[in-house]
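In this view, the complex is presented without one of its protein chains, the others remaining in place.
Moving on, here comes chain A:
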Amino acid sequence: MLKILKYSFYDLIRSRWSYIYFLFYLILGFVLLFLNHDIGKAIITLMNVIIVLVPLISTIFGIMYYYDSKEFTELLLALPIKRSSIFLGQYLGISLSLSMSLLIGLGIPFLSYGLLESGIIFDFIILILIGFFLTLIFSALAYNIGLRNENKIKGFGLAILLWLFLAVIYDGIFLSVLMLFGDYPLENITLVGTVLNPIDLSRILILLKLDISALLGYTGAVFKKFFGGTAGSLISFLILLLWTYIPIYLIYKTAKKKDF
């Protein structure tokens, strides 16, 4: 698997798109720091960008890479290599190269603006860590869609729809439910609803870590009580891990049975 990972990674970091993604974060980082003059504020702004954009880019890259490397995958399948190694290796190749673009693209501007002396390096690490998880989750989801759909257009459409659902529509439905049943105590339902969507979960985690939960009003207090404590942090981290593990396990399962 490591060999496949090595070659996928090598192939990807030489692709034009990885550089565009990297340059995008580099420029975004510098622009935000230049405009805000404050690392803390820049991190909050970045959070909003990362939470929507990282899933989108990971989904698109994941599905594109799957279809793009399909014929080559077939060549690999005829070699004496275990199937699961091929697919997990390729998947890790794409998700790690995307994570690296994120880390280096944002790392350079923040380091050059004195992140190390700022005392909020921990906030920055949380941000990158969440970005890393979202990359793993969404490229795995995209890979699953690719594995199940031979038709590129359909696969691409489904992947974008999944992103749209989790990033936008889910919140819409969620808010409508909260509005409709506004007369009832909904804190626990809100909590469950948040946990079930990796994007919402990440958002809440960052908000709480950045200590701006006051923005969320009473629900914020409930969240703070839940996520802020050690148990809550641990549970939400575990759920994020579960969100990562399940799609990766599904890649393994599907690839094992699929005909090529």
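Simple rule for what comes next: a residue touches a chain if its C-beta (ideal position, glycine included) is under 8 Å from a C-beta of that chain, and two chains touch if they have at least 3 such contacts; residues count from 1.
The rule we apply is simple: contacts and distances are computed from a predicted model.
Engineer: When one chain of this assembly is omitted, its UniProt record names it as which of these: "Glycine cleavage system H protein", "GMC family oxidoreductase", "Urease accessory protein UreF" or "ATP-binding cassette domain-containing protein"?
Structural biologist: "ATP-binding cassette domain-containing protein"
Engineer: Sort through A:72, A:237 or A:252 and give me the one touching the missing partner chain.
Structural biologist: Only one listed residue reaches the unshown chain, and that is A:72.
Engineer: Give the residue, chosen from A:3, A:154 or A:253, that touches the chain omitted from the document.
Structural biologist: The one listed residue touching the chain not shown is A:3.
Engineer: Touching residues of chain A against the unshown chain: what are they?
Structural biologist: So the residues of chain A touching the unseen chain are 3-4, 7, 11, 14-15, 69, 71-72, 74-83, 257, 259-260.
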